[in-house]
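Complex shown without one protein chain; remaining protein chains in place.
To keep things simple, chains are lettered A, B and C as they appear, and every chain counts its residues starting from 1.
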Amino acid sequence: MEKWPNNRAWLLVLPVFVIVAFSAIIPLMTVINYSVQDIFGPNQAIFVGFEWFREMLADKRLHDALWRQFLFSGLVLVIEMPLGILIALAMPKKGWGVSLCLVTIALPLLIPWNTIGTIWIIFTRPDIGLFGAGMNSLLGIPFDHTARPLDAWITVMLMEVWHWTPLVALLAYAGLRAIPEAYYQAARIDGASAWSTFLYIQLPKMRGVLTIAFLLRFMDSFLIYAEPFVLTGGGPGNSTTFLSLYLVKIALLQFDLGPGGAFSLIYFVIVLLFSFIFYQALERIGKGDKV
Amino acid sequence: MARIELNEVAHSYLPKPVKDSDYALKRIHNVWEDGAACALLGPSGCGKTTLLNIVSGLLIPSKGRVLYDGKEVTALPPEKRNIAQVFQFPVLYDTMSVYNNLAFPLRNRGIHEKAVRERVLEIADILDLTDFLKKRAAGLAADAKQKISLGRGLVRSDVAAILFDEPLTVIDPQLKWHLRRKLKEIHEKLKLTFIYVTHDQVEALTFADQVAVMFEGEIVQIGSPQELFENPEHRFVGYFIGSPGMNFLECTLEGNRAHVNGTEILLDETTAEKSRNKKGNLALGIRPMYLGVHPNPGGDRVKADIRMVEDQGNYRIVTLKLGKHTLKASLSEERPIPEKEAWLSFPTEWTRLFADGWLIK
Amino acid sequence: MKFTLAWMEWTVPTAIFCSTIIAIVIAMTIWQTVSPSLERRGFLPIPTTPGDRLFIGILTSVYIFFAWIGLTQFSPWILLGIVVCWVLVVMIWG
Partner (left out) sequence: MKGRKKFVGLAIYFILLLVPIYWMLNMSLRSNADILASFALYPKDITLMNYMNIFTDSSWYMGYVNSMIYVALNTAISLFVALPAAYAFSRYQFVGDKQLFFWLLTNRMAPAAVFALPFFQLYSTVGLLDTHIAVALAHCLFNVPLAVWILEGFMSGIPREIDETAFIDGYSFPRFFITIFIPLIRAGVGVTAFFCFMFSWVELLLARTLTVTEAKPISAIMTRTISATGLDYGLLAAAGILTIVPGAMVIWFVRNHMAKGFALGRV
């Protein structure tokens, strides 16, 4: 759709600009200021140049957190994307089941993130949790997410998959529903198997929504904070300390404003790069690859 | 190639149809001969697509049987029926090349790759698609896409019939004509049974040897374009075919004269004879091109007021008022048209009578 | 209750940095209002407008900055020169 060129449209955007600028630009400038100073207290600061950047860029714990973060986001995508598509394929297309399925599936998405953590604490505790106790006593597999890093990872992954696969499933479902019936009819007439129908019709037609699902899941898992904070607090050791958890530890708990500022900027720029890729991908979808 | 027979077919989308109006298709009993080019013509919502889906096997009818060459196929799924279908908008496998699109139905049937290649090249040649074979199907123009959809049906050597569901809807007007001619040419070359669904009478009448007109879930008439034009068996056919449609005048009968609010119109002796013992509402019908318009009275002419004259190029359409009825007449451009009033003549050989909507014959 | 900027802990270098960025953005806006530019293809893999190129230039500069600080001990002033050149390259040929 051709848009009307009109610079006065800025007036309509102005309130949004002001409110987001207030919440984004001022804090960002503050973080820039922090990142070049050693701050002892209000108005007591020494200019240190790029020292904090040098320190944070060489910080082994930050590297570990970053790789952990990439591993986590990668695993999230590898598990959630196929699973979400499978669920979407299995969901009914019409009838009373649709509403029921949609509401049930969307339920985890509306639970506050810390409640998600709480649910999974209660569910996986080795003494009182159905999952933890079940693993330990029924299957005889020792399981304790508070003591063993692998168990903690399994728990965080389970929680994440439980929490966010519905988003992928709902997006994929919406994409599937948008495919005109004629495509399925043509496939039947051409004698296509269920697998070829999926491969040559459903998957290509879902490409748009799946791109969005992929990017959203990547971004959101990259920013994950509340759930592992509640569930494991980043432990045991630092085994589930993701970037946000580490940043909060430095900036809010230790109140190291300088390194925290430098860290924030590094984190932000990484996210900015992915956002840019995200945006470009969306633009492409908008330009003619629509379902 | 096959002869397609529909035996007392009816279909309802409701699980338990009771009333007549629950049925999307009321009663279809019809045969399409092998190698025929047939059209199904009717307004939107008359059940054309439902009927087509029953023929292709995408729908199983609530009642009745479908036979291909005398063999019952009613419950067979589309992939077992050897038919092909071209949909309203092009249905393609966008990620594949044109070649792979055309090869897809053959590969699914486990045909040897060498045979696939031969056949695809042959069909691509017929459809003028050879130059595009390596291109991605998604990037082509609508008419090329529609040709690919058709090609996916043609590649199968065993295909019994090809069904078209308003295939020209998304094609630009100037290409429509071209594609329609291509279809006709392919039909002549391959002698396949073509069933062509449309709501456009021009498309139906130019494409098909035999046109079935559908109305509210029923086939009201099957015939050649000429038959449909000259002897519409139902008021709907008369009204739907021809531009403008047939004129209808509610009338009563007295001897061999029809009374239309006060004026008398002379009828053919045999028609009047048959009509005399018919019950129900009678109506007189005449095609605009047969309605005589004269500047002066005489014979059995009837006086009417002229309301409007539209110039359509080599003919003109005159809108007339006869009592409370509005009539249209089409006149060739040389014929003079009187100013305000005209005297109409109803040639008996072209004047038809309808009882409760159906032609009296 | 008075709104002050003291808590933001401004320093001269950061003030210069932020005002430079803001000035560039404002200048770009004015330039594009007066004579809007069309999208075009340069050496970057996507078609871009000058605004896009500015953003890409600055974003990649930040990564160059990280690499410089993290991997080398050279003076940041050399870096500044490199970055300015890089942004200009992206703006002109990108």
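Heads up, the rule we're going with is that a contact is a pair of C-beta atoms (placed from the backbone, for glycine too) under 8 Å apart; a residue touches a chain by one contact, two chains touch by 3 or more.
If you're wondering where the values come from, they're calculated on a predicted model, not measured in any experiment.
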**OP:** Could you tell me which of the visible chains the hidden chain touches?
**Re:** A, C
Original post:
Which listed residue (A:56, A:135 or A:230) would be found touching the missing chain in the intact complex?
Top reply: A:230
Original post:
Looking at the whole complex, which of A:46, A:71, A:90 or A:150 touches the chain that is not displayed?
Top reply: A:90
**OP:** Name every residue on chain C in touch with the hidden partner chain.
**Re:** 1, 3-4, 7-8, 28-29, 32-33, 36, 49, 51-52, 55
Subject >> Contact footprint on chain A, counting only the chain that is left out >> reply: 1, 3-10, 12-13, 15-17, 19-20, 22-24, 26-28, 30-31, 34, 86-87, 89-91, 99, 101-115, 118-123, 127-131, 133, 162, 166-167, 170-171, 173-175, 177-178, 194, 208-209, 212-213, 216, 219, 222-223, 225-226, 229-230, 243-244, 247-248, 251-252, 257, 260, 264, 267-268, 271-272, 274-276, 278-279
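Note that only the chains that are shown with their structure count from here on.
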Original post:
CA centre of chain A versus CA centre of chain B: separation in Å?
Top reply: 56
Original post:
If you average the CA atoms of chain A and of chain C, how many Å lie between those two points?
Top reply: 28
Original post:
In the complex formed with chain A, which residues of chain C make contact?
Top reply: 6-11, 13-14, 17-18, 33, 46, 55-56, 59, 62-63, 66, 69-70, 76
**OP:** Provide the residue numbers of chain B that touch chain A in the complex, in ascending order.
**Re:** 53, 56, 58, 77-79, 83-85, 87-89, 91, 93-96, 104-105, 108-109, 149, 152-153
Original post:
In the complex formed with chain B, which residues of chain A make contact?
Top reply: 180, 182-183, 185-186, 188-193, 196, 200-201, 204-205
